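Shown here: the complex without one of its protein chains, the others still in place.
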Amino acid sequence: MIFKGILNGCASNIVAQAEELNGFIREHLSCGDNVGSTIFFYSKKEEKNALLGLVPTESAELIRVARYQPENILKALETVENAEKADLYLFPSGFAGSEIAVRWAYRMKGSCLVQVKQIECSGAQLIAKKTVYANHVLGTFKLTQKPFCISLAKGSADSQAIAVRDKLIVTEHDLTGPQKDQFIKHSKWIPTETTKDLAAATFLIIGGRGMHTKENTQNLKKIADALGADFGVSRPVAMSAWTPMHRMIGVSGAMTNPEVCIVAGVSGAAAFYAGIEKSKTIVAINTDIRAPIIKAADVAVIDDYKAVMAELAKIILD
Amino acid sequence: MNILVCFTTTPEVEMLTDEDWVIDKNLQIDTSFLKPTLDSYDESALEIALKLFDASENIKVPLELNALTIAGSGANTILKTLKALRFKRVVRIDSHEDLRFRPMAVASVLTQYVLKHAPLDVLLLGRQTSIGENTRTHLLVAEMLGWPCITQAIRIELVDRNHLVVTHQMDDGRLRQRIQTPCVLSIGDAPNTYMRVPTLKDRLRSGKRPIEILSIKDFQLSDETEELIDLEVIHHRRAGILIEGKSPEEKARKLYEGHLKGSVPVQER
Partner (left out) sequence: MSLKREQIAEALKKIVGEDHVVTDEQVLKESSVDRFRRFEAYHGVYRLPLPAAVVNVNSTKDVAAVIKFANENKINVVPRTGASATEGGLETALENSIVVDGSGMNKIISIDTYNMQATVQCGASLQELDDRLREQGYTTGHSPQSKPLAQLGGLVATRSIGQFSTLYGGIEDMVVGLEAVFPDGGVTRIKNIPRRAAGPDIRQVIIGNEGALCYITEVTVKIFKYFPESNKFLGYTLNTMKTGFEILREVMVNGYRPSVARLYDAEDGSYHFSHFAEGKCVMIFVAEGVKPIADATAAAIEEIVAAYDECEQVDPKLIERWFAHLNWDPANLAEEKTEIIETKNVCNTTEISGNWSIINDIYEVCMQRVKNEVPDLTLLGAHSSHSYLNGTNLYFVYFYNVVDCRPEEELTKYHLAIKKIIVEETIKAGGSMCHHHGVGKHRTQWIEAEYGSSYYILKKLKSAFDPNGIMNMGTIIPLEK
């Protein structure tokens, strides 16, 4: 099978994207019949060389664009993929990957599935699995029309660092020319903190709705800071704007795998739990013994988290 | 400006207990006893639309809100609520089809509706439903209509009849763009977008206007290019050891001594 990985070099998380793709390829596409190449979109000239160290396949295509703008990216892909289409296109996890995957599939009249956890080649078809029912259920789908276009789920494979290649086939394109995005009259970029720190956290403390107030949220963060732990929140907390969005843990936020994860005042909805399921040790503190998180934790304390965390902090710091 | 919000009603699956998660031979899960509610992203989309309506009154730009869903009669309560909340046209395409994993079908129906009932400037949808998690419908509609699409929108501001300022979330930051309609916008995790509640008087006032009911039989449903072949319940189970103690302080001590000592990592700050 001929596959192509598409990576968004315009985004600052390009290394993570490349390592994720590398891991996925190694886990699901490493048998001999599969031949792959990688397409990078990038905008800054000075970044080009760095991209050459991030190629998980034997060949790469570098496409320079003005910036990441979906309509233009798709147009660029159409130009470049004019001649021979791949059987399978892999898009990175995250927002960009999913939106391009769907629209590319439609234009190429291929099957599409977004946020895929696993795949299995089965002759002319592709079997792919992803979560459904708010992460409570794993759905298995049969993709029948090539090209198969899938975007990866966060954490679908263990990221793998890219080994240095001595031989690499590279093609380049410059498509910074006329834009297709005339509907955009003006745009302004607002950089925000990414969730990189949470994904790399080894000690994580997470607060949920049980914190009840913005003030309590800030207090728990103070404890996390004092203990040298990273701090995350569940979706309801982020949606009430008690912390910035980038602290949100779960499928639409950060996916983590810390050594120790303490979860306070979180009931444990499946979509949240997916963000911590790779933790080595999960400690849940909740006043409700029937909260779903309790059975899904290694250890649980049924009590008011404020008192427990205050004492725990005292013990650890002494 | 003419805005159409397309939404779904889904049963609140977080209300299901462990025993309820049973997959039958038709790959269905019985949720018939759960009250249908608005999916979180759809709720955000509806409230964002209402905020645009508020803005339109302030800056005196003519703006019309409409809402549409593809559902059985169980959605009527929510439709009545929307009627009471200033949505001018409230449409239900009556359907008992299993559309859980059929984003192409849904997108084709929405596209046909939009083309038939033009003019439309903005199509607003939530990013995904919690059941299907397809995350494709809005993009497929955009492709079918040939309209641009901005995903993960978290804030929308009204400029004039044909222009909006849309702030949307990207993987490593946010982009704030002034755009010209028409456009498909899908709503992501937008803070502070719980939908407002209409008063009884609002409901009384809107009572006379009917909910428009169409039939899905009048539409052509596109085929999917993927087929669901299995569903498997995911169980998250760990030891769940309960720490007993007379006080939270005692429990904290036992927790540390028994489970955390030695494994709490020291991090660079």
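Side notes on the structure shown:
Going by the order they are written in, the chains are A and B; count residues from 1 in each one.
What we mean here is this: a contact is a pair of C-beta atoms (placed from the backbone, for glycine too) under 8 Å apart; a residue touches a chain by one contact, two chains touch by 3 or more.
Because the structure is predicted, anything quoted here is derived from the model rather than measured.
Shown as candidates are A:59, A:160 or A:240; the residue that touches the absent chain is A:240. Residues touching the missing chain, restricted to chain A, are 208-210, 212-213, 236, 240, 265, 267, 286-288, 290-291 (touch as defined at the top). Hidden from this view is one chain, which touches chain B at 15, 17, 20, 32-36, 73-74, 76-77, 192, 194-201, 246-247.
Rule of thumb we're sticking to: only the chains that are shown with their structure count from here on.
One simple way to say how far apart two chains are is to compare their mean CA positions; for chain A and chain B this gives 21 Å.
The residues of chain A lying in touch with chain B in their complex are 8, 11-13, 68, 70-71, 94-96, 98-99, 102-103, 105-107, 109-115, 127-128, 130-145, 181-192, 194, 201-203, 225, 227-230, 235, 238-241, 245, 248, 252-253, 259-260, 269-271, 273, 277, 280-283, 289, 292, 294-304, 307-312, 315-316. The part of chain B that touches chain A in the complex is made up of residues 13-14, 16, 21, 23, 29, 40, 100-101, 130-136, 139-140, 142-144, 148-149, 151-152, 163, 167, 169-181, 183, 188-193, 225-234, 236-243, 245, 247-249, 251-253, 255-256, 258-260, 263-267, 269.
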